[in-house]
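Of the protein chains in this complex, one is absent; all others appear in place.
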Amino acid sequence: MASVRLEGVVKRFGRTIALRGIDLEIRDGESMVLLGPSGCGKTTTLRVIAGLERPDEGRVYFDDRDVTDLPPRSRNVSMVFQSYALWPHMKVYDNIAFPLKVRRLPESEIRKRVRWAAELMEIEGLLDRYPHQLSGGQRQRVAVARAIVVEPEVLLMDEPLSNLDAILRVKMRSEIKKLQRKLGVTMVYVTHDQVEAMVIGDRIAVMNNGRIMQVGTPSQIYKEPANTFVATFIGSPQMNILEGFVDDGKLVVAGSELLGVEAEARGRVLVGFRPERVLIGVFDGLVLEGVVDFVESLGSLTIIHVALDSGSKIVVSISGEADVEQGSRIRLTVPRDAIHLFDPESGSAITHGV
Amino acid sequence: MAPAGREWVKPALLMAPAILYLTIFIVYPIIDTIIIAFFPEGRFSTESLEYLLYSPLSKFWDAIKFTLILAALVVPIETVLALIATLVLLQPFKGRDTAVYILSIPIAISDVAAGLIWYSMLTSKGFVNKVLIELGVIDSPIYFFGYEFRDRALLAIVLAEVWRSMAIVFIIIFAGAQLIHRELFEAADVFGASFWVKLRHILLPMIKPSIQAALIIRTLFAFQVFAVVWILAGRDIPVLAGEAYYNLVEIHRFDVAALYALIIAILSMTTGFLYLRMLRARHLEV
Partner (left out) sequence: MRPSDIVRVAFVAALVTWTLLPIVIAVLYSVAPESEYYSDKPIPTSFTLDHMRVLWNLGARDAIVNSIIVGIGTVALSFALGIPAGYALARYVFPGRDLVKLGIVATRMFPVIVIAVSLLKTFLRLGLNDTLPGLILAHTAMALPFVVLISSSVFAGIPRELEEAGYVFGLSSIGVFFRITLPLAAPSLAAAAMFTFLLSWNEVFIASALTLTNRTLPAFILTSALATPTDPIKFAAAVLMIIPALLFILIARRYLITMWAVGR
């Protein structure tokens, strides 16, 4: 096992810049998820760690070993590819055994290790088949088995669940998490799915436009987003963001006022709060009034779209059924600790809870 | 490192042998051919050109004429036939693949064999004459070959050339049509498009690049037509490549042969230039 450290990694493809200076430390035995929209550079970061891309600037370290100029085969990494990349001309057994054969392990050892990996992934019965004879889920398991059979220092996963159907995806994501815990391997996992990221990551690095926007535990990312990008990217429905004003301990937003705000902010701010933290009725906190625009009943969840009197629109999410009617007036409260303030220029967080 | 970077040393090393070989065996001979044609004794001379244009032994103008006539007849006919074949074979049916393979056979058949095969069809004791006599359509065989039947020989050559080279046109167009997503046709069906509407507004525009490519490749090779003509008509119907062959192999006028080669090259280059320009234009459209 090893820790991974990226220092100032820049990667360009022709005129486009994929990575604009990535600094990231992945601890030994940790599961790190790279999360972001497509084109944010998460896969490129993974490929730089794998050695499939050479960074234009910056260094990559495994523990304290500089591996920047080493080819993939000298790094002791392994990888699950998005397409699984099972070699179609080899049977499942040979696919899994291949990395061991390349390392010239004795035949008996290879057989033992392949069996171990196959049992772990519950694919013992498939060893004699060719990849094209497998279902998507089975292929995925073979790809994981091949990746863990070498006991890599770093296990890399590039959107491994994106080609599976929804039910299988839910099952596999917890299995992968359990597997990583059990093996204690350092894992870097790329995904664009925030739920997957939350389940799998010990920590998450949220990326956008070639930069890391925030690194933190799933709970930190959710509760203390470092900026409006992370705040709106994480959580569904999206965090509400309204323009507001802070003056002398008073927060003014959407025509409502909240006194006793202990923030260092002065002047214009962006006010964010999550739909699921909004309460119906008047309590302590920021009270907002408006008309119910539209109600989506999802059974376990009710999502209410509200047009505030100030003209802004917000979304409220209530657990269970909610007794609201379209067109009726509604009063809402955002508790103090659910309010995030962001700098309107940079988007950086000023405070979480007021 | 993995070949993902933009390094150039490795690809250059990998490309070098092939490029070197093509330089020695294609680029250099082209230059050499110019020298052979115009600098036979190391000095500039137009002797070969004068022979070509004015010698009573030269069949240059006829050769140009027949080469162009053949191209003008063969290429359009086989393109239309290939289009029809693509149309009737586009929708899958039982035996479709076999039919496609059969229509592709001539792509692998040499011009020498094609010429002889059509000789077996059209000679005075050939299949066509025997069947027509058997059916009582004619009393005595129609002669296709020999100097006095030059027009019929031309017809025989056109038949053989169309038969031989339709396959390549068909395969290129069919391959292009195969790439069209079925849903495009199904969408047209949903909106009630007729066969002709589908043909004109979906199929033809989408296989236009393939048709263009096939047309130009074929035009280019049509300028090199040789063995079929040589076998079926000899020099009775002179063509450029045939004259080059005659001068090179039979009377050893290297300078004249070189000049014929250059004329074919110039014709081809003009067509090839169009081809490359169209490729680039297509690249821009995407």
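For the reader, a short list of remarks on this structure follows.
By letter and in written order, the chains are A and B; residue numbering begins at 1 in each of them.
Just so we're on the same page, a contact is a pair of C-beta atoms (placed from the backbone, for glycine too) under 8 Å apart; a residue touches a chain by one contact, two chains touch by 3 or more.
This one's a predicted model, so the numbers in the text were calculated from it and none came from an experiment.
Touching the missing chain, out of B:53, B:72 or B:99, is residue B:99. Interface note: of B:49, B:121 or B:142, the residue touching the hidden chain in the full complex is B:121.
Set against the missing chain, the residues A:55, A:99 or A:275 yield one that touches it, A:99. Counting over the whole complex, chain A has residues 50-52, 71-73, 77-79, 81-83, 85-89, 98-99, 102-103, 146, 150, 156 touching the chain that is not drawn. Remark: the residues of chain B touching the chain excluded from display are 1-4, 6-8, 10-12, 14-15, 17-19, 21-22, 25-30, 32-33, 36, 81, 84-85, 88-89, 93, 97, 99-113, 116-121, 123, 125-127, 130-131, 133-134, 163, 167-168, 171-172, 174-176, 178-179, 195, 213, 217, 220, 223-224, 226-227, 230-231, 241, 244-245, 248-249, 254, 257-258, 261-262, 264-265, 268-269, 272, 275-276, 279.
FYI, only the chains that are shown with their structure count from here on.
Centre to centre, using the average C-alpha position, chain A and chain B are separated by 58 Å.
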